[in-house]
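This report concerns only the one structure given below.
Note that one protein chain of the assembly has been removed; the remaining protein chains are unaltered in position.
On to chain A.
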Amino acid sequence: MTTDVVRAERVLTKPQVHTRPQPAAKPRPRARTRSRLDGAAGHLVMVLLSIVCLFPVYWMVVTSLRPANATFETSIWPTSTSLDNYVYALQAIPILRMLGNTLLIASVVTVIQLFTGLLAAYAFARWRFRGDKLVYSLVALTWLVPFQVVMIPNYLLIAKMGLLDSVTALILPHFASALAILLLAQSMRSFPREVIEAARMDGARSWRILWEVMMPNLRGTIASLAILIFISTWNEYFWPLLLSRTPANSVVQIGIQMFMTTEGTAWGPLMAASTMASLPILFIYVVLQRQVIQSFMKSGIR
């Protein structure tokens, strides 16, 4: 494919030498052919990339919908569909309970992180105080601490609190996140100070200024942060892996893993469980596609 394009280009660019003296006459049509050819090649690249990105997800859904005796079929479109695998997955592990736990954890973490983030960001954006820069960099620095480095002390702390194997323990370490604080502080700083001053003149206390003056203007940032926090908490795997003992107190990501054992893998139910675990996220994505992409791009990875 690439060689074709290169060759085509060489042919197309050749006349350039001749036409240079009278540039007004010919560039137009040439540019159009070239861009159409480039466009086709560009589409080809993007279609290939799209297939690479989407096919595994498609295959997951298709496999999960095949009848139990047709798991190994290779037809791209399922010849017959059944929900056998889903029924099996629902019976094998308490997957609904796990989905419920995951939903609960992701929602609570989202709300808490936004709350602590708003408060802290407000402090940074609104006041100068002794040590503000130091505290700000200390908050930012936590963003770079890999979880694996602090996992043992965290685990010991949870054990000391007697919370091993509980849903609470899966929420606690996510009480505050540097990402939320930094992003919110950044968008609060661009908030016009005059408005805050005016509200202050009217006798509004700092608490009311935060919730009634700043909050409504931060809706965009808050929404994109909420999406980001929810999705990444939903997808979290490492911390539940450390803590979970019983399936009923765990999250769906751990549930998926239960179908992959050393003795062998129940492919159909595994794909069914994976699909069930992905559906809420995919649903959010389909509904809020633009916002989801934007929020991920705004805040980097992690």
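Basically, a contact is a pair of C-beta atoms (placed from the backbone, for glycine too) under 8 Å apart; a residue touches a chain by one contact, two chains touch by 3 or more; residues count from 1.
Everything below uses one rule, namely that contacts and distances are computed from a predicted model.
Of the names listed as "Carbohydrate ABC transporter membrane protein 1 (CUT1 family)", "Biotin-dependent carboxyltransferase family protein", "Sulfurtransferase complex subunit TusC" or "Cysteine desulfurase", the one that matches the UniProt record for the absent chain is "Carbohydrate ABC transporter membrane protein 1 (CUT1 family)".
From the options A:L65, A:I93, A:A120 or A:I229, the residue with contact to the unseen chain in the full assembly is A:A120. Residue-wise, the contact with the chain that is not shown comes from A:V145, picked out of A:V145, A:A198, A:M215 or A:A248.
Mapped onto chain A, contacts with the missing chain fall at residues 35, 38-39, 41-43, 45-47, 49-50, 52-54, 56-57, 59-60, 63, 72, 74, 115-117, 119-120, 122-124, 126-130, 132-133, 135-146, 148-154, 156-157, 159, 172-173, 175-176, 178-179, 181-183, 185-186, 189-190, 193, 206, 231, 234-235, 237-238, 241-242, 253, 256-257, 259-260, 265, 267, 270-271, 273-274, 277-278, 281-282, 285, 289, 292-293, 296-302.
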